[in-house]
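Omission of a single protein chain aside, the complex is shown with its protein chains in their original locations.
After this line comes subunit A, so read on.
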Amino acid sequence: MLKFIIIYLFILIAAGIITTVIHKRKKTVKFLIPLISIAAGLLLVYTVMGFRSFQPESLKTGWSMPLADIEIALDSLSLFIMVPLLILTAATSIYGLQYFGTTPPGRMHWLNFSLLTAGMIMVLISRNVLLFMLSWEIMSFSSFLLVISNAEKDSIRRAGWIYLISAHLGTAFLFTAFFLLGKGAGYGSESFSFSYFSAQNLSAARANLILIFALAGFGLKAGFIPFHIWLPLAHPAAPSHVSALMSGIMIKMGIYGILRVLSFLSDQYTTWWAVMFITIGAASGIIGIMFAIGQHDIKRLLAYSSVENIGIIMLGIGLGILGVSTGHPMISTFGFAGALLHILNHALFKGLLFLGAGAVIRQNGTGEIDTLGGLLKKMPLTGTLFLAASIAISGLPLFNGFISEIFIYAGAITGVLIDGGAVLPLISALIVMSLALIGGLAAACFAKVFGVIFQGSPRMSRIKPNGDVPALMRGGMLFVAAFLLITGLFSFLLVPLLEGPLLIMTAGESAGHMAPLFELSKSLSRILPFILGIIILFTIAGSLRRRKRGIRPSETWGCGYTRPEPSMQYTASSFTEPITEQFSTLTASRRKREGGTELFPVKPWIFSSNSNDWFLSGIFIRLAKVLDKLLSLLRWFQCGKAGIYVLYITAAVIILFIWKFII
């Protein structure tokens, strides 16, 4: 399987380079990009078919880089995350082909796109720190270039800038974590090899330190609170198929990194790690969805909802660690299974939501929720698929989001029932409560998005929708949507894929405890298709009855008011006002009203409400200012004269010389 993945990497990079060289010849580009997509599809089929009989593979050759070998391997954890990666690559590349319409993207666009995908695949298969970091940087940098594709706009340059800074801050943390991991091996390529990391015995103190650095480093990619600052800026800035790829799978590379580091430390799980993960998870989940509710731009909203979903994944991982550390393998099996499955599920529904949002933006020229309305009639397919993804992301049954959430619930409820100590049941109950709250708020949030964008009547006459999107874009969305439904209804097909990754995450403890997982997914797979069948039957019966008896169309009832205007409709802001008002301390939502105070205004008033992300301005920028002040004390060092710099170098060499040979 590894060799097919390597072939695919070559296809990706070759296609990327060729499209850059000949980007004027649109016909060839139109041929090459679907090639990426079809190859991804084939690889996906091969991966899923071969998952059952999969054996870990590895490959190692020398490399002229110091401290590094070309060491790549494929285990079930990497392979599992490869599944959503391939699905999204297949969908987004054909979608992106038509997304730009008549104005083609820049010369480098498809090269960056294929480098991003290739970088992510390489992150998944590298087993050497330098190779891993190289792939990590390829991934970060190509996505940075994609984010700033419209660099004329000020806001986009700022978004790209913040993304670049946080990506590199993350890299610094990661290097520290990896140095700590390899410290015991001495100088040599072994100290940077993953196989050494997982074999060594670390002291508890070092393991704690490693985990904290890894959490900060990978967290800046995964985007949980408080490291989410770049997501709401970068996702709206990028073209929509890129946002789908970034939010769907690139931020999951952060989660993959955390899982990989945890697998090195899997014999050291402690309860306080679990508490840390669960706190981060609950905070990201609740604060993320609160911020999402307050947003007015659809892609910004989706970015915050990614923060929320990363929170759910962190809750699952925390529960898994908790199960291992307290010696309850069933809890850890359910917890990690939920987390892993949510990685897949979130990639699917968030990918679809971003593709849907892109379709809306492309056809209407804006993503401002409050200016849109009634699009379901103009864009029936996009609307229906967006609805499916909204149901899935709210964790409601029939679609895939429900399955991963019920796995985490199942783990937590198993924890609640365990006697002998109040800690485990209490933490588990808190997980259940936060999941329930997150689920409810997510449903409110996505009911708002769907309801305001796709239902009612158009809110502003200046926006003229252009009908539904062209065929390839529809195809991309339908492809993802099919997986939403299959995963939601027949989850037992997916549980075997979890078996291998679970063994890695629980250090083999999940081995005898897969049965409850199978049982739960089988019960669900027995009952959910049945319910869906009845719903469909009932709906068909209803529409037949309506056809037979006829319906009388009439205007929406306006309480006797005879001249209703589309602008009188409820907007997204008004829909969420009770929630943002109630939690205004958390989301720092501000309202502004400009205009008179009279009861019967002559001139129009201007009203606006906003949720300000205080994490960026309140924490990071303040921190950066303090740092800047401190470091400016050293600024005399940088005098700008070449002679002095040569002196520095000479002095450094002499000092090193003295240190090595004299002391």
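The rule is simple: a residue touches a chain if its C-beta (ideal position, glycine included) is under 8 Å from a C-beta of that chain, and two chains touch if they have at least 3 such contacts; residues count from 1.
Basically, contacts and distances are computed from a predicted model.
Trainee: Among "NADH-quinone oxidoreductase subunit H", "ABC-2 type transport system ATP-binding protein", "Cadmium-translocating P-type ATPase" or "siroheme decarboxylase", find the name that the UniProt record gives to the complex chain excluded from display.
Mentor: Options "NADH-quinone oxidoreductase subunit H", "ABC-2 type transport system ATP-binding protein", "Cadmium-translocating P-type ATPase" or "siroheme decarboxylase" narrow down to "NADH-quinone oxidoreductase subunit H" for the missing chain.
Trainee: Of the residues listed, A:432, A:463, A:485 or A:586, which one is in contact with the missing chain?
Mentor: Here the residue in touch with the unshown chain is A:432.
Trainee: Among A:511, A:527, A:621 or A:654, exactly one should touch the missing chain; which is it?
Mentor: Once the missing chain is taken into account, the touching residue is A:527.
Trainee: Of the residues A:7, A:535, A:619 or A:647, I need the one that contacts the missing chain.
Mentor: In the complete complex, the chain left out is touched by residue A:535.
Trainee: Could you tell which one of A:86, A:353, A:398 or A:514 touches the chain left off the display?
Mentor: A:398
Trainee: Considering the entire assembly, which residues of subunit A contact the chain that has been omitted?
Mentor: Contacting residues on subunit A, toward the hidden partner: 373-374, 376-377, 387, 391, 394-398, 402, 405-406, 409-410, 413-414, 416-417, 419-422, 425-426, 429, 432-434, 436-437, 439-441, 443-444, 447-448, 450-452, 454-457, 516, 519-520, 523-524, 527, 531, 534-535, 538-539, 541-543, 545-546, 549-559, 566, 568-570, 574-579, 582.
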